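Pasting in a structure now, in structure tokens, and then I'll have a few things to ask.
Removed: one protein chain of the complex. Kept in place: all other protein chains.
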Amino acid sequence: MNRHAHDGRLSRRELLRGVSLAGAALGIGGAELERLVRAGQVIAAGDTLVVAQDTSVQTFDPQIVYDNTVRITRGVYETLVALDGSTPRIVPRLATAWTAAPDVRQWTLTLRPGVRFHDGAAFTSEAVKVTFERLIKINRGFAYAFKPVVAGIETPDPMTVRFNLSTPDAAFLAKLASISGGLVVSPKAVTEHASGDDLAQGWLRDHTAGTGPYMLERWDKGQQQVTLTQFPGYWGGWNGSHFKRIIFQIVTEASTQRLMLERGDADVATIVAPDLIDALARQPGIKIAEHPTMRIFYIAMHCQREPLKDPKIRQALSYAFDYEGARQAIFNNRLAPLNGPLPENDPAHLVTPKPYKFDLAKARQLLSESSRPKGGFTLSLFLFQGDPTFRKAAEILQAGLRELNVQVTIQEMTSSVLLDKAGKPETAPDLLPVRNYPDYADPSAMIEATFGKDSWGTAGWNFSFYANDRVERLLAGANKITAQMRRLQMFQEAQLVIVAEAPAIFIGTLINRVPMRSDVQGFSYNPLLGNTFDLYGIHKG
Amino acid sequence: MAQYILRRLALLLPLLLGVSLLLFVLTHLIPADPARLIAGEHAGPEQVAAVRKAFGLDRPLPQQYLIYLAKLTRGDLGVSMRTSSDVGSDLREYFPATLELTGAAMIATIAIGVPLGLVAAIGRGGPLDLLAQLVSLSGLSFPIFFFGLILQLVFSRWLDWFPLAGRLATGNLAPAHITGLYVVDALLTGDFATLRSALVHLALPTLTLALALLALEVRMTRSTMLEVLSQDYMRTAWAKGLVPFTVYIRHGLRNALIPIVTVMGLHANALLGGVFLVEVIFAWPGLGLYSVEGILALDYSAIMGTALLLTLVFVLVNLAVDLTYAVLDPRIRY
Partner (left out) sequence: MRFSTRASGTSFLSHSIRMLARTPAAWVGAAIVAALLLVAVVGPAVTPMNPLRIAPPEKLQFPSARHPLGTDDLGRDLLSRIVAGARISLSVGILVLAIAMSVGVGLGLLAGYFGGWPDEAVMRTTDVFLAFPRLVLAIAIAATLGPGLYNAMVAVALSWWPWYTRLVRGQLLSLRQQEFVLAGVSLGAGPARILLRHLLPNVGTTVVIQASIDVGYAILSTAGLSFIGLGAQPPTPEWGSMIAQARSYLIDFWWYPTFPGLAIFLAVLGFNLLGDAVRDAFDPRLRSLQ
């Protein structure tokens, strides 16, 4: 493909080369040159990263953001503690040390000194208090993990903060390290820019005031472009290789993103379609960063409604799904196994492989022993619109069930409509393909959310409307103790019960694949942090 | 004449009322809860309820409608539940992009369609006529969304002549905001590099959008010209010994302009419908994209606001078309 001829514009690479040569010849400095070049041309700096972002920005408010915009806000705001690299190990970030009271109802954290916000305010325990109280008051997004648990926040001195909890929570620290777990916002900004009692939601929608390495330079709605620039006073310093500027160009069309990456108009793409990624992998100048995730992919079955109320029927369905075919057709074989509610790389995942395989004979046999021996019923299935993965899985299940004389009617709808219906057991579909990942690094998070009795519908993420007393007892017990071995045992038991009752068809654990230009280095991904990646460490080699 | 205009404009009000009612009913028939979307996927029932209360969605429907109307009289289109910003300012933000696209499509239609139709009519039955007819018929039969994809594939991916999507290259700064139309603004500020970028980005979406309209324009021009050409006054013109150019353009085309202009007005309809699909394919940040996302998010305020704006534009365009008649045909007086 002729890279020299896109509409007369030079590719960024060529421009960079040309510009630096010209600059050297003329003795002009980098910044000056950049400004010259910027006038009407593509920004040709090697110190700019362009990310093709898949969803538009609604708000930058750290206490509200809960969609893919988190990719951006995590470079601007920071949490108290962080996860180490790709592991679930908790390391210091804005807090340097921490202790928990023996009854796990009080957590005390020592804060890092000398940290400043983008607007100049100093980072103290007051900022932490303001942030969390704001989170709970606004009550959106991740507030659900903190609101029922946090009873009060004390600030005994500027560098110490104490959380008093209403119930013991062994997972509290993990919550603090999670993707939206208390991104600390400047109290100065909150007070100065508050409008009425909105706690500065209006201002923080389009502006930022965090402690993170980058700050928001411009949010160009017309061009759908977010520009982040370095925060010179960042406590982590700027030694080493970092990008001066990071541009998020919002492009919702997957094939457009793909072409942008090929042409070098973007450095990192955020598409997920396996076929597109494979096509990109074959192009020169592009590489794919692959990492295991904790995202599980399954089809929830409605356990409170006939005929799926009968566990034998659910088991029959579990044998009627072509797991290998799905792996091949949907994921091009890039899919890790899934034996139960917990993903492969969770330390507490079920070690016994699940019994279910694609076996129509066994499915027929189980069906014949069930309450509907001859099949002959119809199941409803809802699809989240816009994601072919769900659709393909649905069609594969549909084809398998056709063999059992079971019909599946599929209805695709937008997520708001779907979640509204699926939220209540009366209107939820019989079958629902879902993706889920734990919000924080604790096995209880996932199991409770997916199969706990308090998580039915959108109260959690339990679209199977499953409830089992033994499982509840095991989970409650595990929450009260911190002894790891004992906890693991309890989780294993709970999972065995769940898998035997087949409240869902467990398809696989997703593998995160991010296509980027070959010269992008330092890409770091943590499975517990959704599909965000570290903006500080990434650079061009 | 002035009275006529005033009368037409007066009719606008009840029309907008009717449209707002229709859309209000439609959007509220959708069996889902926008509060859910705002509150977020993982929101608990109490969070959703709080959001619902905050946006006044828990009030009875007729009351919601009246509140909406009351705000409307003050020029307040409400707050978009999706973007959390004022719908009015959202519309102002995204309208210029759509205006630029539809404007360019109309220009392209006239610039290409009329000459083509003219040529077809003059060379009636000949190869050019056949070609023109084929082109126009194909244009009408091609699914617009498919055409856009093909253009992207051929001209962007294979030939690399045009960019894939968007209004400007990534990293390009928009020209100083005067009208919001990048091409116009770039021209006015003398920013030729940006002008070039804007034009080049405009090319493929314009062509896609103009496809169906072009086809219709060619046919209309052709058939009207054919009618006109057979009229007596044309024979008179020939008899007078005038040059073909004068005959065709001054006598022929001018009379044919009325139906041609009608078509443009009528097909504002087709244009505005097609704009949705085109903006989605080319990631063009205009009203089409804004309203599609609004519909998907059940953003009542955004949907109503956009629909009202579209209606307004539509009615004004029709009025303009009618007034143009009066200009073109001295016999028509209101």
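Going in written order, the chains are labelled A and B, and every chain counts its residues from 1.
The criterion applied here is as follows: contacts are C-beta pairs under 8 Å (C-beta built on N, C-alpha and C of every residue); 3 or more make two chains touch, one makes a residue touch a chain.
Note that the structure is a prediction, hence the values are computed from the model and not measured.
K.L.:
Going by the touch rule at the top, give the shown chains the omitted chain contacts.
P.N.:
Computed over the complete complex, the missing chain touches A, B.
K.L.:
Can you say which of A:D322, A:D359 or A:D519 touches the chain missing from this structure?
P.N.:
If we include the chain that is not displayed, A:D322 is the one touching it.
K.L.:
Where does chain B touch the missing chain, residue by residue?
P.N.:
Within chain B, the residues touching the omitted chain are 14-15, 18-19, 22-23, 26-27, 29-31, 133, 137-138, 140-146, 149-150, 152-153, 157, 223, 226-227, 230, 268-274, 276-277, 280, 291-292, 295, 303, 307, 310-311, 314-315.
K.L.:
Identify the residues of chain A touching the omitted chain, counting contacts across the whole complex.
P.N.:
On the chain A side, contact with the omitted chain comes from 253-255, 258-259, 273, 275-276, 279, 322, 324-326, 328-329, 383, 385-386, 388, 391-392, 394-396, 398-399, 402, 409-413, 417.
Following the convention adopted for this analysis, only the chains that are shown with their structure count from here on.
K.L.:
Need the CA-centroid distance for the pair chain A / chain B, whole Å please.
P.N.:
Here the centre of chain B sits 38 Å away from the centre of chain A.
K.L.:
Can you check the complex and tell me which residues of chain B touch chain A?
P.N.:
30-34, 36-37, 39-48, 50-51, 82-85, 93-94, 96-97, 152, 156-157, 160-174, 180, 191-194, 196-197, 200, 280-281, 283, 285, 293, 296-298
K.L.:
Enumerate the contact residues on chain A facing chain B in the complex.
P.N.:
Within the complex, chain A contacts chain B at residues 1-3, 5-9, 38-43, 48, 50, 56, 58-59, 66, 139-144, 201, 205, 220-225, 247, 249, 251-253, 255-256, 259-260, 265-266, 385, 414-417, 419-421, 423, 439, 458-461.
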